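Showing just some of the chains, left in place.
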């Protein structure tokens, strides 16, 4: 059943971020500590991803938080999608939204051509963020997304 | 200056698609023919990406269309972002939108940690779509995005 943390979503995000700040630990290190990707860890912080009991125990240890407290905050199925106002006003998130707006039709046309009639799942899905510095010293962000291809059922 | 094709945007998209269909040529093959990625080619089809004179000549040849006709349709700077209603009703494009909605905050938190205060550019930006079949025979879509990191100016 759905979990109802005793804190509101933005309050428990704030308390997790504070603990992370005090420990001076990065999302990447937290991810390594519990065997998950850094983006998934950040999504757990924002209440947008499910944390198993094992994840909770690992995070509590890494963040030096009481395991039971964290468990009461994170248990249950997250109410995803509730944190971002759309269209996003935050400039970094807006750029991602703009990519969907500008390239959405092109992605669809290419996927239909390569895969047929269906969608890329956002559920059977994972994603990563990598940093690249090119030869001129410019910094680039690389986002990779991997989603299962789901063909439409025939009925 | 901005171009004003004699056809409306959806009309010239339709005429390009018909030509492509008649030639039986894929976006990937078109991309190879003119030295561009298939997603960029599809974006040109939807009027969301700029085509240089060289691109136009190459596309006209590959699609067997009159070069001057195509030039009158594609020349000028595209009015990007005009094709997709947001939130998208089309299921495939909605899934991409949902990824921004669900993971937007996590992407921001991870990028701020890795790169500092700034954004990933959607302009100095490229993207690819790849197909993967795993060992169980499941098909996966891999989207990769590469955008320049732009730090906020101090003033």
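Before moving on, here are some points about what is shown:
A and B label the chains in the order they appear, each numbered from 1.
By our rule, a residue touches a chain if its C-beta (ideal position, glycine included) is under 8 Å from a C-beta of that chain, and two chains touch if they have at least 3 such contacts.
Everything numeric in this text was worked out from a predicted model, so none of it was measured.
Here 2 copies of the chain are placed, and the complete complex recorded in this file has 10 of them.
The rule we apply is simple: only the chains that are shown with their structure count from here on.
Centres computed as Cα averages put subunit A at a distance of 24 Å from subunit B. Within the complex formed with subunit A, the subunit B residues making contact are 26-28, 38-40, 42-43, 45-46, 48-49, 80-81, 83-84, 86-88, 90-93, 95-115, 118-122, 125, 127, 129, 131-132, 138-149.
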